[in-house]
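Here the structure is laid out as structure tokens; the discussion comes afterwards.
Every protein chain of the complex appears in place save one, which is left out.
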Amino acid sequence: MNINLKKLNFSRRTFIKNFLALAGVSSIGTALTSCSRKSSKNIKIGLMLPYTGTYAKLGKAIENGFKMALAKNGELDPESIDFYQVDDESNPAKAVDNANKLIVKDKVDILIGTVHSGVVMGMLKIARNSDALMLIPNAGAGAATGSQCAKNIFRTSFTNWQPTYPLGKILMEKGHKKAIFITWKYAAGSEARAGFEEGYIKFGGELINTLYVPFPNVEFQALLTKISAVKPDAVVCFFAGGGAVKFVKDYAASGLKDKIPLFGSGFLTEGVLPAQGAAAEGLMTTLHYADSLQNETNKSFRTKYYEKYGKLADVYAVQGYDTGLVLSQSLNKVDGDFKDRSGMIRAIEGMSVDSPRGQWTMSKAHNPIQNIYLRQVINNDNKVLKTAWDALEDPATGCGLI
Amino acid sequence: MPMMTVSHDMDFVTFAIQLLNAVQYGFLLFLVASGLTLIFGIMGVINLSHGSFYMIGAYLAWSLTDLSGNFWIAVICAFAISVILGLFLEKYLFSYLYRVDHLRQVLMTYGLILVIDSLRSLIWGDDVHGVEIPSIFNGTIQITETLSYPIYRIALSAICLLIALGLYILIGKTKLGMTIRAGSFDREMTQALGINITILYRLVFSFGIALAAFAGMIAAPVSSVFPGMGDQILIVSFIVVVIGGIGSLKGAMLAAMLIGLVDTFGKVVEVRVGTLSLLPELSGVSLYLLMAIVLIWRPQGIFGGK
Partner (left out) sequence: MSPIFLSRVGCLLGLIIFPFFADQFYIQFVSKVLIMAILASSLNLLVGYTGLVSLGHAAFYGLAGYALAIATTQYAITGFWINLFVSLTVTSILGFFIGALVVRTRGIYFIMVTLAFAQLLFFIFHDTDIAGGSDGVYIYNIPQVTFFGYNALNLSNPTEFYFLSLITFILVIFSIDRITKSLFGQVISGIKINESRVESLGFQAKYYKLTCFVISSFIAALAGFLAALQFGLVNPDMLGWHMSGGALVMVLLGGMGTLFGPTVGALVMLTLELILQSLTNHWQIFVGSIVILVAIFLPNGIVSALRLPYK
């Protein structure tokens, strides 16, 4: 009897379920038809950037720089652009889904993104199979302009290899022959480490150990104790954002700072100097940009950026700005005909960009050939000491375009 | 059979310092886990959002230090705020959970995590912040030629130890503690004895929440303040509670120390079998392995009753 009753309930529930499912399907149907198609005359730009989470600030800076460059060049009437925004949350798990939303659902012409290397790999997967033009304003994943490089994918920032490769030379110049590398265990960290090791070995250094911290953990105490026991000549690190603040402060607090010099990829001191305070004083890092670069483009860029957004520009704003420059210059070449993708691609290949970071050119693998500067934190500011490497080009191993 | 090799760079002093690191982490874990185990053991509520209060504590400490300019004033205010928050949440949300099954407790507190996280993002943003170490503890003790130990980390352990002792006396030796324990055994009977169990539960709950928030506050100067910090500590605290046995403060202390040791030494000792590296690669796994082993041996945790 009991069982019979249950069966009855099942049937009722099933009925409701079917009713619901039908309603669901039909509502999706209506959503499809009612979905207002914006004018196809407008260029559709998809911005897939982190707007929440640890990298939220970086995403905003990139967007600001990007829009500033579009407004500056003036060729693009703001009325003629439809922006589609997606918050990628710096979550690789949602990367493909989010990129799919922009390319398949919104059918954007240009896809801009993103900060996190893992997320950019997901975007690549979708973008490679579409005819949208993809511009990467930050993420340094080597594969994007290496083994996974493609005609329609360009980067305006750097590869993870680029900023750390010249560090080996710098260390040897200063006589540090044995070093330890410490980083988060994720793609960007491992690639930065590989870049450093390659350069360091080439100039005669020895990387004695690599310490990994699971991303995004920030408990370093045990590893710092270990470093003090091993006593290398120098420590090299790759951290950004919150991890960078914590690591620099802990390194100073453990007393290591005055005993074993700390070097790093420049992201260590980008946008986080106020939070790091005195702990960062004197740190030397290498990067393709520094706030204090003394060229005219940089000076006027920084003033205008501050006037417009009330914030100091950083490397992320510069990369966003350059992305905007690349886009508007290429649109100029095709007289604004954004449907002429191959024309735009031809325009970007070999393009020379007058950037706040100095002049750079687009390599055959679609990545900037640029100067890497050695900087030191002096009075809570990244001061340029010298150019660590002139016109450094990523080896782009495995790229079919070269 | 491939050779298993163990290597480390530790002399005695380094080993002692690593031990100190382990104990310090253990103490902090205990502080978070003690609130969790009290709420678990006494009210039978699984509070998945416990870690969120750790995060709230840290953000409060940061924003109030910024406002007042003094870390200790900030901690006192933040503690008061978390107690009030606890009382409020107990009255309007958690009191409801005493009567429902674990599944609904899990869901509701899971929903609360999402809500608190969004609110945190709206109120404080998503940036990472550092909190200055309070000036009286802002120094280091030189231990070896290359290494000095931050005084604040030692002070942190001392504070945690004091609280642990206080808790032990409060729950084990006082009348209030007896009442609380009685309430966990038999709600109706305790009520019949003329004790207002509603008020009692409300107090215990907000105290448990405040403990987690307090842990977040005092950890803020060494751990920095960032989104997602609650998630990280939540799961580890749950392991502490489960290994120790639900409701047992003694067990939570033992388990917290065990986890402190496993976590710290898992990161710095290198273990290889042949060419395969086990540690430190698998140090993140070691905690869960420890939990699995303990539960196979004792399904109710080390000091778990029933």
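In order of appearance the chains are A and B, and numbering begins at 1 in each one.
Following the convention adopted for this analysis, a contact is a pair of C-beta atoms (placed from the backbone, for glycine too) under 8 Å apart; a residue touches a chain by one contact, two chains touch by 3 or more.
Just so you know, these numbers come straight off a predicted model, no measurement behind them.
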{"item": "Among shown chains, those touching the left-out chain", "value": "A, B"}
{"item": "Residue touching the undisplayed chain, where the options are A:P214, A:G282 or A:G343", "value": "A:P214"}
{"item": "Residue among A:G122, A:G195, A:G241 or A:G255 touching the omitted chain", "value": "A:G122"}
{"item": "Residues from subunit B at the interface with the omitted partner, ascending", "value": "40, 46, 48, 93, 96, 100, 102-104, 106-108, 110-119, 121-122, 235, 238-239, 241-242, 246, 281-285, 288-289, 291-292, 295-296, 299-301"}
{"item": "Touching residues (missing chain, whole complex) on subunit A", "value": "3, 7, 9-22, 24-26, 28-29, 31-32, 51-52, 87, 91-93, 95-97, 100-101, 104-105, 117-118, 121-122, 125, 185-187, 214-215"}
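Heads up, the rule we're going with is that only the chains that are shown with their structure count from here on.
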{"item": "Geometric centre distance via CA averages, subunit B-subunit A, whole Å", "value": "34"}
{"item": "Complex contact set, residues of subunit B against subunit A", "value": "9-11, 14, 17-18, 21-22, 24-25, 121, 125-130, 132-133, 140, 142, 144-150, 152-153, 222-224, 226-228, 232, 264-265, 267-268, 280-281, 284"}
{"item": "Touching residues on subunit A, where the partner in the complex is subunit B", "value": "52-54, 56-57, 211-212, 214, 216-219, 221-226, 228-231, 241-242, 245-246, 249-250, 253-256, 259-260, 272, 275-277"}
